[in-house]
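Just one protein chain is left out here, and the rest sit where they should.
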């Protein structure tokens, strides 16, 4: 291993990075995305102003494992007008009003018929729900339950000026090339419309992470993937089936702008390096996180962790999907996410990348007893205090476990000390000639 | 594996089965049982009205491992009369009044001498305790502490018209023959007198379970054993030593009529299929049970789990022995158990049998990514809801873990979903061509 040329998140620019992620998320927020169509392309266009995204267009009808690439869906306008001509629902007002991938319709119908196509949240009567109908033929609308209750009898004009037709499924990729072709997959779904946390936050964070990595030389290559949920991940897997073994670590990133969690769902493997690195970042040095074992419901980790692939891909979120009241409602808007929370999420992912890039296995060259740290200026000169500081503890842990079977990540997990503390202690001990630079711990990956 | 011809407990007849078990227990309750003698035979006679029990009579003096079959004990009458001739204790009133297997006596004695032979429960002064003296020569009586305190000075006539003589130890067996001679052992002790939960409930439940199984074709043969505690189990083991390896799973059943627990004590093996099946039944789908590791005190699992046999036999109870105040007292009567509780216990055991009979290891034929469930009508058509239903989760769990190393029981335990949900999901997925019917998971047993 050669010492990497970068270690540690850019702490002094955290506010800045948070603000930049937030602003990018704000630009993405109004776009009416679905699993196919112009909304996806428009989103990739915005991201492409920051990084050089490769866009892939897969024709409708293409077989993708057990699935078929669906029709392309585009929507021009949608509204519901009451008898007086007043728009009570309007795409222009909120693209959540229309069930995503809804069939088109333009008809006048009585309230009774209209009601059967309207979805509301009776328990959250002020919020518009987010609903989809990707793989069945229906049309539908969403509105707040209060507005729904206020609908008067009479006829309504319903317009959903949408088209489902042969076209393409679109996804984007950006590859940060490292010294090897071993890859770290970082993926965010691009199919949700105006939901800020889920997943404008993930799209924006990963894009600006890719920007931040441009100036960095890395061991791994980093593949950033922006694709529609489920069908996008399946399409990417189908088209990259023979290269999939290059992926040594991976994260699905979503809901990273709120103040909850952090939440990490382990890969199906359960004890992969990415799982252990996440535990070190999220659970050491007093941090507390919600750590979940893999389950087959969630985001695209479902596909990467299917038994035929079983890739080491976990899911990183702040609040877990489905656990916060704003989830999949109009309350998941730009007031729900903040630059500070985005910056912290960015930092956590950066810390995980630091571990992937820098982990090595030290060998203590003075394994019999402790070497004398005080003589080398690595230990407090005055004794008798109740406890030793975290810095000294990092030295002691590294030396004690540097028997060639523990990587720095192992030592961080065992000691519950932050990886950066362990890493810096090991660097200093190595510089003092107390450690031999052992193998690159992730080398086999 | 061929799909079994029965799966699932008879939910719609639950009240009925509970009532029938209760009535049978009520018929058993008054009988004065001990480890040998006419009480055991009378009990087997009652059970024999339901199933075709094979009765075994083992002569007194037969060597049974380290033990010897004891004398046969029969009691005709017993009472204590005070000076006025009033019966203050009477076998007719409660057979708990006489220490089980007590020596005979007929003498007039002063209160001071009588007292040394009377057992009471000072902390439960209204209850008569249940006491035994199987392997030592003594006579004794039991009464409520309050009645004991009220005894006046004076002489008392004590009669225990019992006989210990050469005879036989009696036990009964019923075999439900399955497709193989691999056996499931279901055993209830038959030696306790008028105690409803311990163990009229177990005797009655197993008998009616045997009845219910008559119409069912099974993979395993089911051996129902009704034998006196300890010496009965030892005798059965000694006489079946060369066939003991046929027993692949087993349950001791007692105290199954009260509303506590459920309680399951694992076999000495600790992780046998019966232990895992019990965990699935008792701890999935929100059920909560008291799960105990094996310990060498309890019922006849002590003998089956002795190191020379180490059979996969656990103990199923509702309230655990010794943990409920009615235990081994006159309060363990027919008011302490209910048809509802008996029906639930019956259902739980039936669910375990379902697992033993039907468990198999699925192999996902579409292991790369998820197969498209929606197209097959196995998934909700409208997306966006906070959570997926239990049915969908069962599909997802089965598909994700169907890599040939997880049986349906494994998947139930891992997902914490009820085994029936997992089983039905697997059947539907198999019918859709998504799963290959893998090996019969319990085949090697």
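Annotations
Note that the chains take the letters A and B in the order they are written out, and that residue 1 is the start of every chain.
Here is the rule we use: contacts are C-beta pairs under 8 Å (C-beta built on N, C-alpha and C of every residue); 3 or more make two chains touch, one makes a residue touch a chain.
Everything quoted here is computed from the prediction, not taken from an experiment.
Of the listed residues A:221, A:400 or A:437, the one in contact with the hidden chain in the full complex is A:400.
Residue B:268 is the one among B:182, B:268, B:318 or B:406 that touches the chain missing from this view. Within the whole complex, the absent chain has one touching residue among B:41, B:97, B:276 or B:302, and that is B:302.
Residue-wise, the contact with the chain that is not shown comes from B:327, picked out of B:148, B:264, B:327 or B:366.
Although one chain is not displayed, its contacts with chain A can still be listed: residues 364, 366-372, 374-375, 381-388, 392-393, 396-397, 399-403, 415.
Annotation for chain B: contacts to the undisplayed chain at residues 64-67, 99-100, 119, 129-136, 138, 140, 230, 233-234, 237-238, 241, 268, 295-297, 302-303, 305-310, 322, 327-328.
The rule is simple: only the chains that are shown with their structure count from here on.
Per-chain Cα centroids separate chain A from chain B by 52 Å.
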